[in-house]
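Here is the structure we will look at.
Of the protein chains in this complex, one is absent; all others appear in place.
Here is subunit A:
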Amino acid sequence: MANNYYDPADLRKFGKISEWSEELGEKFFDYYGKVFEEGALSAREKSLIALAVAHVVKCPYCIDAYTKDGLQRGITKEEMMEAVHAGAAIESGATLVHGVQMMNKYNKLSM
C-alpha cells in the first residue's frame, strides 16, 4: 500500500473499478466514451471543457489525462490555460455570487 493518496500510475488502473462491480463499471465507461465522441460539440471542444472541469474538481488524474489529450489533439498551451481560467472564473464566481446571500442576510438582520 502506497503511503501517499495519489499515485500517477493508478490512472492506468482506472479500468479495474469494473472488477468489483462489472455492470456499473461497464455502464460508466460506455457512457464516458460516448460523451467524448464527436457530436454537436467537437471532441476537441469537449477535451477543453474536461480540462477546465478537471481543475475545478481538482482531480490530478484528470488533469494529467486531459493535458495529454489536449496535446494529442494539437490544442495549444494558450488554449489550455484559457480553459483553466474559464473554470476558475466560474468557480470564483460561484463563491462571489454567494456574496449576495450575505448581503441579503446582513440587510435583513440590520435595522
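Annotations for the structure displayed:
As a convention for this text, a contact is a pair of C-beta atoms (placed from the backbone, for glycine too) under 8 Å apart; a residue touches a chain by one contact, two chains touch by 3 or more; residues count from 1.
In the analysis below, contacts and distances are computed from a predicted model.
One chain of the complex is hidden; its UniProt record names it "Radical SAM/Cys-rich domain protein", one of "Tricarboxylic transport membrane protein", "4Fe-4S dicluster domain-containing protein", "Radical SAM/Cys-rich domain protein" or "RNA polymerase sigma factor". One of A:L71, A:I90 or A:M103 touches the chain omitted from the figure, and that residue is A:L71. For the options A:R12, A:K27 or A:H85, the residue in contact with the chain missing from this view is A:R12. Across the entire complex, the residue among A:L24, A:A43 or A:V57 in touch with the chain not shown is A:A43. Residues of subunit A in touch with the missing chain: 12, 42-44, 68-69, 71-74, 76.
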